[in-house]
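First up is the structure itself, then whatever we jot down about it.
One protein chain omitted, others in place.
On to chain A.
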């Protein structure tokens, strides 16, 4: 777990440098009402095979569920640590970014006619519970939770980019979707970087906490792919 985190943190540093230089982000196209009729954001490929459709369905369903859970994790952390002058603004900043991710995922769900997960209510409760509990354990534990979650999510987005190679690249929505997944992966890795910088690895029982949260995230991903 530690080696993987260090590797992802190094990647995160590289991404963050590139990220800071980006003039505009791909996802802003979804939040710009004047672009709402653009075929890349208003149409879905109609020639998908059953396998491709299944891949797209499960990918977007789990991504949306992940963003819902992430929002509620930060909500839980902010509920406890919101007034802390050091980590309060940091949590707020990461939460704002997750809110934007969820807004884009909601648009992608409608665009590609994806059935959302039926477990969204559970994701909210579990996310809030996880965020609040780790925040009660202390700032470092809250950051360790962020580190563990973002490690799994960063890897998940990375795997998904490879899976999306099977989709027809000629439809304008597909390259845009890949670009958005890349952007979100970079954002999640940036959060991971922030968590490590703010002493996540000083949390009590860091290895155990990271493993439990990491396994929980992986189970949640598999469940949301199916339900």
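Here, contacts are C-beta pairs under 8 Å (C-beta built on N, C-alpha and C of every residue); 3 or more make two chains touch, one makes a residue touch a chain; residues count from 1.
Going forward, contacts and distances are computed from a predicted model.
Missing chain, UniProt protein name, picked from "WD repeat domain 72", "Ras-related protein Rab-3", "Ubiquinone biosynthesis protein" or "General transcription and DNA repair factor IIH subunit TFB4": "Ubiquinone biosynthesis protein".
Shown as candidates are A:92, A:120 or A:133; the residue that touches the absent chain is A:120.
Across the entire complex, the residue among A:29, A:68, A:196 or A:213 in touch with the chain not shown is A:68. On the side of chain A, touch with the chain left out of the figure occurs at residues 68, 106, 109-110, 113, 115-116, 118, 120-121.
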